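Complex shown without one protein chain; remaining protein chains in place.
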Amino acid sequence: MIQLQSGPVEVGGVTLRNHLILAAGVLGTCGSSLARMLREGAGAVVSKSIGPEPRSGHAGPCLVVLEDGVLNAMGLPNPSSDFRGELDQLKGEPVIVSIFGGNPDEFGTVASWFVDSAAAFELNVSCPHASGYGAQIGTNPDLVEACTAAVSRFHKPVWVKLTPNVTDITTVGIAAQDGGANALVAINTVKAMRISPEIRKPVLGNRFGGLSGKAIFPIAVRCVYELYGACEIPVIGCGGVSSAADVLELMMAGASAVEIGSALRGNPGLFREITGNLYGTDGISPAEIVGCAHD
Amino acid sequence: MIQLQSGPVEVGGVTLRNHLILAAGVLGTCGSSLARMLREGAGAVVSKSIGPEPRSGHAGPCLVVLEDGVLNAMGLPNPSSDFRGELDQLKGEPVIVSIFGGNPDEFGTVASWFVDSAAAFELNVSCPHASGYGAQIGTNPDLVEACTAAVSRFHKPVWVKLTPNVTDITTVGIAAQDGGANALVAINTVKAMRISPEIRKPVLGNRFGGLSGKAIFPIAVRCVYELYGACEIPVIGCGGVSSAADVLELMMAGASAVEIGSALRGNPGLFREITGNLYGTDGISPAEIVGCAHD
Amino acid sequence: MVYLLQKLWGALMTDQLPVIVAITRVVGETPSVKTIFFDRRFDAEPGQFVMVWIPGIDEIPMALSGPDSITVQVVGDATRVLGGLLPGDMIGIRGPFGNGFSPKGRILAVAGGVGAAPLLPLAQLYPGLTFVLGARSASDLLYTNFLKTCSDLMIATDDGSAGYHGYVAGLLRDMDLSCYETICVCGPELMMKSVFDLLDAKGVLHNGQFSLHRYMKCGVGLCGSCCIDPDGFCVCRDGPVFMGDILRNSELGRHHRDASGRRC
Partner (left out) sequence: MVYLLQKLWGALMTDQLPVIVAITRVVGETPSVKTIFFDRRFDAEPGQFVMVWIPGIDEIPMALSGPDSITVQVVGDATRVLGGLLPGDMIGIRGPFGNGFSPKGRILAVAGGVGAAPLLPLAQLYPGLTFVLGARSASDLLYTNFLKTCSDLMIATDDGSAGYHGYVAGLLRDMDLSCYETICVCGPELMMKSVFDLLDAKGVLHNGQFSLHRYMKCGVGLCGSCCIDPDGFCVCRDGPVFMGDILRNSELGRHHRDASGRRC
C-alpha cells in the first residue's frame, strides 16, 4: 500500500495535525473525551452537535451494533450553551464545533457562542432522525445556503456536513458552497431501521435511525466522488472508515481529510493505528492522491 | 423464532407459491435459469429488466463482491423483445417480467410484448447506474405516475420497484399508486462506488454502481416501513435478505412478500433453505405479521 | 476449536440487537427494590452491566446481579415500569458490557444500597470474602440472607436499625483494610467518594476498585454520554469498574453529566 508524507494538513481553513478527524457525535460531548482523542492521535476533533436548547435526546435504545455497522438515533442530546465550559481545556487545539438549529437564526445564535473557542464550525444539516433539525434542513438547498450564510458571517471557517439521504447530494453541496462554506463533509448516517422480531417493534426508541460504519463506506466513497466532481471547495470524507486503506480510498475519491466515528468502538487507539500505517518516510504527497480516481 | 402458515400468497394481483421471490436481474436473463429458481423453491421469479432495445451493458468490471454486500453496474444488458422466446418454457408459472424504458411510451411498448406471458410487470424505475433509465425516472414522481399508467392499461398487475436514492421514497410510492400500481417493490440498490487503491480508479467499468446485500438490509427495512405507513397498496420488500429471520423482519416492517437477490451467490438452494425455516405446521397467519411493527 | 469458531463467528457475524428474554420470576428484595430473573443466562464477569430495553419506554443500564438477573431500584419512569413487570413479560438485553472487577487475594466488598447488585456475583464466586453492606435502614438491606451464608457480612445503616449506626465509610474507618488485596466498591456517588477518600487516607487506594455510574446511552463507547473528567474515559467501556488510583483527581464525587451532557 502506498504511504503519505506526514505533516500538518490545511483543509477548509483549519490546520489539522494529520488527515484524521474525530467525527461529530462520537465521544464528543465532553472536553475531556475530545482531548483524549487528540492525545490518541486524531488530527482534529469535531464536537457533538450543539443546538439552541439543551436536549436529552430520544428514549432508548439509542444505538445498536450491527454485524457490519452501527444504527443510532441519539436524537441530538446536547448541553447547548453550557458546552462552552467544555472547551476551556482545549484552547488552541484543533476543535471544530458541530452546531445545529432549526433555521438560519438559530444556527447564527449557536455559532455566536463559540466564535472564540472553535477552530471552525461544522453545520449539522444531515442528522436523519431529529425532527425539525439536521436532514430536514439539509434536504432543502435554499435552507442550507441560508444557514451556511448565517454562520459564515462570523469569519470562521464553516464546514457543512451533508446527508446522503437526498436524490442528488451535489445540489446540496453547491448550495453550501454558495452560502460560503469552506469545506463539505460527506456523509452523515444513512436513514435506516431494524426491528426486533420478538418484540415486533423497531429496536430504536425513535424507530428510525442512522446507519454508520462499514456498511456505508461504498456510499460515502460515491458521495465524496460526486461532490469532488461538482464543487470547488474541499470535501472531507466520512462514513465507514476503519483503516489506512479506507482513508486512501476516500482521498482518491476526492477527500482532503477524513472523519472517523463508528470504528472507534472498542478501539480508541484507532487514530494512532491508522496514522502508523498511513504515513511513511518515503510517503508521497497527499496532493497526488486527493481526487486522483477522477483522472 | 416464529413460523408462518404455508400456502399460496396473493400479492399485488399475483399468486405466489410462497413469500419468496427471485429479485430482478439475478439469474434472470434465461428462461432456464428462471425455471431453475422456481424448481429451487422460489415462490415466484422476476426476470432481468427488459428494455426497448437490446443492450450489452457496461464495460467490466460489472460486479464486485464486498465483505458485506455486492456492488454492481451491469448496465441493464438485455435481449429486448427476443426475451419473449425465453418465456416459452414458463407458461403458467409465476413469472413477473421486469421492464424499463426512457419514457411512458417505451414502457408501454416493452410491456405489450409480454402481455400474454407475464403474470405481472415490475417497472424498473430504480436502477441507479443506467443513464436515461431506471432511477432517472424513479426520482421524478410525475414520470413514475405516467410510466405506471402506461403499463396499467394492459390490465395486468403492475408492480413498481423504487429506488432508495431519493429524499423521500413515499412521494414516489404514492405517485406509483396514483398511476395504478398494484404493489410497490422496495428497494433497488443503493448508489455506491469503490475505488481500487492500486489502480487509483473506480473498480466498476461504469464507475458508479449499486450496493446490494447485507449492507443495505437496514435501509430496506426503513423504506418498507415508510411505504407501508404512507401507501395503500402492498409493499414487497427487497434488499439484503438472506434468512428467514430477515424475511420476518421485513414483513413486520410491512412487506407482504420478499425478493431475494445477492444472497443467492454461492447458494442457489437458498429459497428452499429459507422456506424450510420460515414455515411450520403450527405457523401463524402471515396477516398477523405484515406491518405489525407499526402497531 | 468449535468454541473458537463460535467465538469468531459470534464476534464477526452477529448483529448485536437486544437479546429478548422473558421474565421468569420477580423477587421483592425491599419495598423499592426487586430482583428480576429471566430465561437466559449471560456469561459475564462480576461488575459487568447490560443495557435493559423496556419496550415502549426506554433502555437503561443495569448491573447483572446474577447470570440471569438484575436488581432494580425504582427511581423514575423506566425503573417503575421495569419493577412492575410480571413473569412472561419480555425485555431486551444488550451486553454484557464493560470491565468488571478484577479480584485477587483477600477480597472486601463494600456496597451501598442497590450498589450491592454488581457485588453479589462476587460473593457467589468468592465465598468467604468480607462484605460490608450499607443502606438507609434495615428494610433497605439487600441480599442479607444469602450474604450471611457465604461471606463475612458487616452491616451499616444510616438510621442504626441494623448493624453499625452510620455510613459505610464510618464502619470502614475502624477496620484494618491493609489485609485486603482487593476492595470492590459500589453505591451512591457520595458514599463512593467517602470510601474513596478513606482508602486514600489509609494508603490502600491502589487496592480499591470502584464501579461508577454515569448517564449511559450506547453502552459501547461511542456516544460519549458517560465520559468522565479529566481523562475522558468512558464509564461504559473503560469502566464501569475503575482502579482507585486512576480516579484520583477525577470528577468522582464532584460532578457528573445529565442526559443532555450538562454538568451537574
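Per-chain residue numbering starts at 1, and chain names A, B and C are given in the order in which the chains are listed.
Methods note: a contact is a pair of C-beta atoms (placed from the backbone, for glycine too) under 8 Å apart; a residue touches a chain by one contact, two chains touch by 3 or more.
Worth saying up front: this structure is predicted, and the values here are computed from it rather than measured.
Only one of B:Leu4, B:Leu20, B:Cys62 or B:Val190 touches the chain withheld from this view, namely B:Cys62. Checked against the full complex, the one of B:His129, B:Lys161 or B:Arg194 touching the unshown chain is B:Arg194. Set against the missing chain, the residues B:Gly12, B:Gly28 or B:Gly254 yield one that touches it, B:Gly28. In the full complex, chain B contacts the hidden chain through residues 25-37, 48, 54-57, 59-67, 70, 72, 74, 77-80, 82-83, 85, 89, 194, 196, 198-199, 201, 203, 205, 261-262, 264-266, 268.
Throughout what follows, only the chains that are shown with their structure count from here on.
Taking the mean of all protein Cα atoms as the centre, the chain whose own Cα mean lies nearest is A. A straight line joining the Cα centres of chain A and chain C is 35 Å long. Averaged Cα coordinates give chain B a centre that lies 50 Å from the centre of chain C. Within chain A, the positions touching two or more other chains are listed as 66-67, 194, 201. Touching of two or more other chains is recorded for no residue of chain C.
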